[in-house]
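Of the protein chains in this complex, one is absent; all others appear in place.
Right after this comes chain A.
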Amino acid sequence: MEKYNNRADLIAAMTEDLTPVRRVKRSDGIALIAFTTVVAAVASIAVFEWWSGLLTGEASGYFLITHGLLLILGAASTASLVSGALPRVGARATAPMWGAAMLATLPIGAVLSLLSGHESHASSGLNDPVAFMCTTASLSAGALVGIASVLWLRRGAPVSIERSGWLTGLAAGSLGTLAYGITCPLDTFSHVGLWHVAPVAISAVIGRLVVPPLIRW
């Protein structure tokens, strides 16, 4: 909109053009990100096939805990991200930070486990042959969630741009890894603790660097 010399002229022009506006609702943002996560999961299943061990009880406790934490972190960061698109002042939710801290205990535990020599599975630790595939597939699934988040933020009016960047990265990383994770049959602690958590950290950094210029308004 052009700048006016006089504020009254600006107000008159805006009043003249005033039309009913569709409200930006939190529920719309949550539904959009949840739907995109489901799409990412369906796409992952189409490409990598569903791992039936999830339902037959074959999946290890580590696998279930890791993906449960990813779900919690995804939900917490989505809730904060969606709220962040609506301007407000006041206390900010710290749930994503605590969720990320909880998830961070897994790679620490995985490294300690590897150092203690208890893990002898072929796909363990840094020599994991599928580490690259799990990381890239999770990041690809997360990219879908990230795009949906950016579209939502652009519809809204985020006033903490850098925080929105971090949250987008956390939501995309955790939900993308969750969406891909249900197709991964490797359920050792060192595998899920390292390679199903690393995409979250990578995605958070990418989100912080890439998202702010896209959502500035």
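Quick note on the criterion: contacts are C-beta pairs under 8 Å (C-beta built on N, C-alpha and C of every residue); 3 or more make two chains touch, one makes a residue touch a chain; residues count from 1.
The criterion applied here is as follows: contacts and distances are computed from a predicted model.
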Per UniProt record, name of the chain withheld from view ["Peptidoglycan-associated protein", "Sigma-70 family RNA polymerase sigma factor", "Na(+)-translocating NADH-quinone reductase subunit C" or "ABC transporter antibiotic-transport ATP-binding protein"]: "Sigma-70 family RNA polymerase sigma factor"
Chain not shown: contacting residue from A:S52, A:T94, A:N127 or A:S160: A:S160
Footprint left on chain A by the chain that the document does not show: 1, 3-4, 7, 10-12, 14-16, 18-26, 85-92, 156-157, 159-160, 162, 217
